[in-house]
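For this view, one protein chain was removed and the others were kept in their places.
Order of writing sets the chain letters: A, B and C. Residues in each chain are counted from 1.
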Amino acid sequence: MLSSKKKYIVNSNSGIKAQQIQFADQKQEFNKRPTKIGRRSLSRSISQSSTDSYSSAASYTDSSDDETSPRDKQQKNSKGSSDFCVKNIKQAEFGRREIEIAEQEMPALMALRKRAQGEKPLAGAKIVGCTHITAQTAVLMETLGALGAQCRWAACNIYSTLNEVAAALAESGFPVFAWKGESEDDFWWCIDRCVNVEGWQPNMILDDGGDLTHWIYKKYPNMFKKIKGIVEESVTGVHRLYQLSKAGKLCVPAMNVNDSVTKQKFDNLYCCRESILDGLKRTTDMMFGGKQVVVCGYGEVGKGCCAALKAMGSIVYVTEIDPICALQACMDGFRLVKLNEVIRQVDIVITCTGNKNVVTREHLDRMKNSCIVCNMGHSNTEIDVASLRTPELTWERVRSQVDHVIWPDGKRIVLLAEGRLLNLSCSTVPTFVLSITATTQALALIELYNAPEGRYKQDVYLLPKKMDEYVASLHLPTFDAHLTELTDEQAKYLGLNKNGPFKPNYYRY
Amino acid sequence: MLSSKKKYIVNSNSGIKAQQIQFADQKQEFNKRPTKIGRRSLSRSISQSSTDSYSSAASYTDSSDDETSPRDKQQKNSKGSSDFCVKNIKQAEFGRREIEIAEQEMPALMALRKRAQGEKPLAGAKIVGCTHITAQTAVLMETLGALGAQCRWAACNIYSTLNEVAAALAESGFPVFAWKGESEDDFWWCIDRCVNVEGWQPNMILDDGGDLTHWIYKKYPNMFKKIKGIVEESVTGVHRLYQLSKAGKLCVPAMNVNDSVTKQKFDNLYCCRESILDGLKRTTDMMFGGKQVVVCGYGEVGKGCCAALKAMGSIVYVTEIDPICALQACMDGFRLVKLNEVIRQVDIVITCTGNKNVVTREHLDRMKNSCIVCNMGHSNTEIDVASLRTPELTWERVRSQVDHVIWPDGKRIVLLAEGRLLNLSCSTVPTFVLSITATTQALALIELYNAPEGRYKQDVYLLPKKMDEYVASLHLPTFDAHLTELTDEQAKYLGLNKNGPFKPNYYRY
Amino acid sequence: MLSSKKKYIVNSNSGIKAQQIQFADQKQEFNKRPTKIGRRSLSRSISQSSTDSYSSAASYTDSSDDETSPRDKQQKNSKGSSDFCVKNIKQAEFGRREIEIAEQEMPALMALRKRAQGEKPLAGAKIVGCTHITAQTAVLMETLGALGAQCRWAACNIYSTLNEVAAALAESGFPVFAWKGESEDDFWWCIDRCVNVEGWQPNMILDDGGDLTHWIYKKYPNMFKKIKGIVEESVTGVHRLYQLSKAGKLCVPAMNVNDSVTKQKFDNLYCCRESILDGLKRTTDMMFGGKQVVVCGYGEVGKGCCAALKAMGSIVYVTEIDPICALQACMDGFRLVKLNEVIRQVDIVITCTGNKNVVTREHLDRMKNSCIVCNMGHSNTEIDVASLRTPELTWERVRSQVDHVIWPDGKRIVLLAEGRLLNLSCSTVPTFVLSITATTQALALIELYNAPEGRYKQDVYLLPKKMDEYVASLHLPTFDAHLTELTDEQAKYLGLNKNGPFKPNYYRY
Partner (left out) sequence: MLSSKKKYIVNSNSGIKAQQIQFADQKQEFNKRPTKIGRRSLSRSISQSSTDSYSSAASYTDSSDDETSPRDKQQKNSKGSSDFCVKNIKQAEFGRREIEIAEQEMPALMALRKRAQGEKPLAGAKIVGCTHITAQTAVLMETLGALGAQCRWAACNIYSTLNEVAAALAESGFPVFAWKGESEDDFWWCIDRCVNVEGWQPNMILDDGGDLTHWIYKKYPNMFKKIKGIVEESVTGVHRLYQLSKAGKLCVPAMNVNDSVTKQKFDNLYCCRESILDGLKRTTDMMFGGKQVVVCGYGEVGKGCCAALKAMGSIVYVTEIDPICALQACMDGFRLVKLNEVIRQVDIVITCTGNKNVVTREHLDRMKNSCIVCNMGHSNTEIDVASLRTPELTWERVRSQVDHVIWPDGKRIVLLAEGRLLNLSCSTVPTFVLSITATTQALALIELYNAPEGRYKQDVYLLPKKMDEYVASLHLPTFDAHLTELTDEQAKYLGLNKNGPFKPNYYRY
């Protein structure tokens, strides 16, 4: 599905083997998931195309001749606690600076902290989390702390942890168990250290991908008696929750924050409108003006890509399978074609479908010399890259994330990120987008934790629209935007509460 | 509500008195409706700002010194039938030409006719209809006929009937009861003539506004035993159906075609993107470049207006009450303000809210000289026009639909269409948009008529997504647009049927 | 040339040969011209597509059963003067209202009036003018008067005079000789009445088309001894002046105000960006979204048309002969094609070339049914309309300015304005654009009148850049635009005078 498209990523080898971890009954469930390849690379700092950013700090602290596994080290923070496991607690200061910079761009969470100074809506909450460990996550965690929660945290991806940030969190007292380059065994060990604690039992779960939830299901099913709810951010994790629910095995309420309006629009339309340009520029230095481009798929991601390229003077063609989206493409000024009609003439092919094998070897054979091929959609399925691994074709790595695939007659196709997601591999996700997600997560936790008995059953819920609106409202000050309030008379006329929600559930925005 | 905004219109006196029609128990219900003021003016020919179009024909045939009421005339068509009542059967030829021109721009209905030549999906259907009687409706009716249905028809608005078209329909055998300038008594008499027929009983209802449905409820409730369903197009009519349903009084399935994706996008976003420019130009001949504009409301209509004016070089400000729409406005590049912040500096004020008294007398007092004020949203509630009817202000009608309201100090405000809908009063609705609506209606009739027992209960339904997609697909050939088909492998991967529906119900497009 | 495109109107042969006017054989030449109807239709009020505007007033005053020639009438204004000749002096009041409305939209001239209240830069100037007589011209004339000049005026077009405005001018003391529907004889008689006056001899000429200049050359060559200069606005007139200059016959300085930057940009790029949409909507009510359009020519006019249609969701192709403009089209995102490549598929063909027979019968034969064809470029030469006047084709006038040309197989081409200029025939020129022109004319008169002996020879000059800049600066307040001033240090660094001119002559803007 299109809506699942933005959840996968970069570190292509990361989770694959994770499936092999041995729980007899787990295997089958893991196999059902498309694999853990991916999830989003949350931090700009770890984007492969921006390795230069903050690199001095990063490389200094990372270039550790230190080969000892964090699990084998004895570390203490300055307060004497050793209830954490990170690469190097001494990197805390570097991490703190990163967190402070991120705070400046995450005003919504900072506002939440302020508003909640008096009351503590998460007082008593014991949250166990499993997400990417980045500066932005750190801002989220420290916000949860400020709201009254106790947190324990592991990484949801073996490569994405920023060691300095993990160190900073550990230093300030968060039990964090994560480092960059965990083994699969490390991965589950870290998760286990978060939940298997004497004298502490979580009552809330914040998950990204479902591994933490899965672990508790398998190893500590009794814990669910005390758990008030699960907040899950990823498509994969949400998919697993729905399956649990269908199977009647979901034993606590769960909140699907992936499909909230605000998150979807920012993750897809607004973010991709910028990242398609960024990703193409950083990898190819190409000029957009006058280029012919075909965009496969006109969902939110496709709409963003098309709008940006049109604005830069490219001539854009669109392919679609859905007649409604197709008609939208027409009305927005794009020729709707089948890929075959234009494949010989285009300079760039971009996939945004969520589908598989949208660009086949046959298409690749017919492209013209120097055609650029990349994927903005789903995982790495959209371009049939495997079909290019044949003896008659030569691969040449011309720069990071850029391969030339060379045909016997000399024709070169420029393949970006080996068909993985361009925007995550070759661009960065702005902190502002991550702020939307993190705020949504925080509000979902508050909602589930404080909901009166019975409001939520053992099912998967969407974020209440009013909360979605609240996330949006917290981000308006960034733009110095001034919302209008309904008068009493108007609210009555419209049959609305003055504080929202303002739209029916089916409203399309 | 925003979604109701496009349904009202022009002929402000039309239906108001209709309420006075005497059914004891009916009165109260009629009073509940917002009134019949309005509905959309369907035909370009009757748009007040395009009175010159086709005017020779129209005026020739209309300038009837003939004051006789059609009810008092004896007319026969060329086949000898007199089962109709129109202004003048001799105008049939003029009407036929209009219908033929409309056919060229309604390819979807023509395609439906062709596809259905073999089978007759409406064979046996006896449809009674109550809609605007225009060339476009005629194409719909003749399509229904070609699909096997028998039809009887009345007008849903006492002013909107095109007499020539009504004549052409009568001439070709349709029992049509409608003319321009009906009295209220005529109005109900016409409806009654459609349903109260010996030896013929309707089994389907196509309604626009709910008056026909209401009439049958009140007068011939037993008819519903044979009726398979109601298709209702207008916001008002849909509202009444939901009320019936809530009250447990709806005794047949009803299809709400107003909220289908395709119809909504075309009625609002795509249509208004063009009509805001058209309406402003035709009334004021102003230049858009460099003008400062405030658009109140950033729903579909507001989005269309903003996009168009931005593209023409205007500087656009937006006001909103909903933080999600507000955030969209920000990301689309518009300053989000309160009306008061910019009211002194803007050249144009446009309301698109669905709300009431969005522009108050206080705002009007503060506007600068020559400021243009108009309404693209709902009925005539958005601008508090009544507040301008005070002795110290002078009104000067400077051209059709354009008033100067003059303050004591000489300041002039340019009020368009007296605060009624600009796009309906001063612009025209393209046939292509009407084609979308008519096709949706036809498909809804087919669906309801052919649905297996039990698929639809006594409730109000949205058009099945697959049908919505079908409407879209029928309009793609207009743009020479080529849809891509899923391969079997891809359909399986996505878990979709190759023929759709392609999206979950909550998909936002 | 492209640059000449916006100055002609309708009747392509009109003035060029007019130079040869021999008095004896002149009449017959007049007969060759389709009439002088034409040049630009200056007033919105007389635009054929907006005949409804102010129509009550207009028709009231114009529907004169009064068939007497103004030349045969005895009229006096309220001050007792009869030194004028207009249709009906009693219409003065209506005209005054039109002038007052125009004043509100011509702030630059009003500002000039104010600034010049003390000094009178045109004191002593005796200006004879020959232009369209419209409300906007009236504002210009009264400004010249306020600056100290005496004026006498005739119309440059036998159809374009607004009688009410002429009456208002006469009433307030301007010797005006003009009415709508002059004969050719009237035309020259009026001009003669302006210059052939006892005790008054002009020392400045303001001409639009060159007829006034020509008349003085032929009849009163001695007058040039006192004349300080000619200001000419039209392409035709400028062309004639350059020919005179080449031939060594120009005996006073002349100012070509047609090619000033500001005027060119507004007449072409900015004005056409809006009028292409307006003209198409008013004539066809078509929807732009998704339509395929080919624009022939990518000069300023073509750029404006393309930008507007692209913004409205049309798919735009461009044809060009000039590789530089062609490359610009590419970089702006338009497919550059030959007309033949797309002629079968497009929905609209728009010519903006200044060339002839750009759309030939062969192209017309290949267009698809319902294709719309119109001309935004030059006169009526661009589309070979004559080739459509053949027996096998049927012409059908479907509304004002819209013809269906019908092929034997039923195919219909929609031809707008019979191939004449769409923007002038079916749209209106905003007052703001006319304000730019009028201000330029006023400044040119001031410059020539006050120039020190020797600054200008007997040659044709472009408006000094500084004046061009001044025209622009006078229009900035309309947009509440705030110009930045150079500091002394910056001016020195740039080697510029702080008051301009700011750019070298070859600067392209």
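Note that a residue touches a chain if its C-beta (ideal position, glycine included) is under 8 Å from a C-beta of that chain, and two chains touch if they have at least 3 such contacts.
Quick caveat, the model's predicted, so the values are computed rather than measured.
Novice: According to the contact rule at the top, which chains on display are touched by the left-out chain?
Specialist: Checking the complete complex, the chain left out touches A, B, C.
Novice: Have a look at A:234, A:328 or A:428 and name the one touching the chain we're not showing.
Specialist: From the options A:234, A:328 or A:428, the contact with the absent chain belongs to A:428.
Novice: With the missing chain put back, one of A:83, A:274 or A:365 would touch it. Which one?
Specialist: Of these options, the touching residue for the absent chain is A:274.
Novice: Given the contact definition stated above, which residue among C:94, C:174, C:270 or C:461 touches the chain not shown here?
Specialist: Touches the omitted chain: C:270.
Novice: For the chain not shown, which residue from C:354, C:377, C:419 or C:464 touches it across the whole complex?
Specialist: Considering all chains, including the one not shown, the answer is C:354.
Novice: Which parts of chain C face the unshown chain closely enough to count as touching?
Specialist: On the side of chain C, residues 1-3, 259, 261-262, 264-266, 270, 319-331, 335-339, 341, 354-358, 381, 468-470, 472-473, 475-476, 479, 481-487, 489-490, 493-494, 500, 502-506, 508-509 touch the unshown chain.
Novice: Using the touch rule from the top, list residues of chain A that touch the missing partner.
Specialist: Chain A touches the chain not shown through residues 44, 49-55, 101, 104-105, 270-271, 273-274, 277-278, 281-282, 285-292, 307-308, 311-313, 345, 369-370, 398-400, 427-428, 430-433, 478-481.
Novice: For chain B, which residues lie in contact with the unshown chain of the complex?
Specialist: 289-290, 310, 312-315, 330-335
The rule is short, and it goes like this: only the chains that are shown with their structure count from here on.
Novice: If each protein chain is taken as a node and each touching pair as an edge, is the resulting graph a line, ring, star, complete or other?
Specialist: It is complete, because no pair of chains fails to touch.
Novice: Need the central chain here, defined by C-alpha centroid distance to the all-chain C-alpha centroid.
Specialist: Taking the mean of C-alpha atoms per chain, the most central one is B.
Novice: Could you please state the distance in Å, as a whole number, between where the Cα atoms of chain B are centred and where those of chain C are centred?
Specialist: Chain centroid spacing, chain B to chain C, equals 41 Å.
Novice: Can you work out the whole-Å distance between the CA centroids of chain A and chain B?
Specialist: About 43 Å, centre to centre.
Novice: Can you compute the centre-to-centre distance for chain A and chain C, using the mean CA position of each chain? Integer Å is fine.
Specialist: 59
Novice: List, in ascending order, every residue of chain A touching at least 2 other chains.
Specialist: Within chain A, the residues that touch at least two other chains are 330-331, 335.
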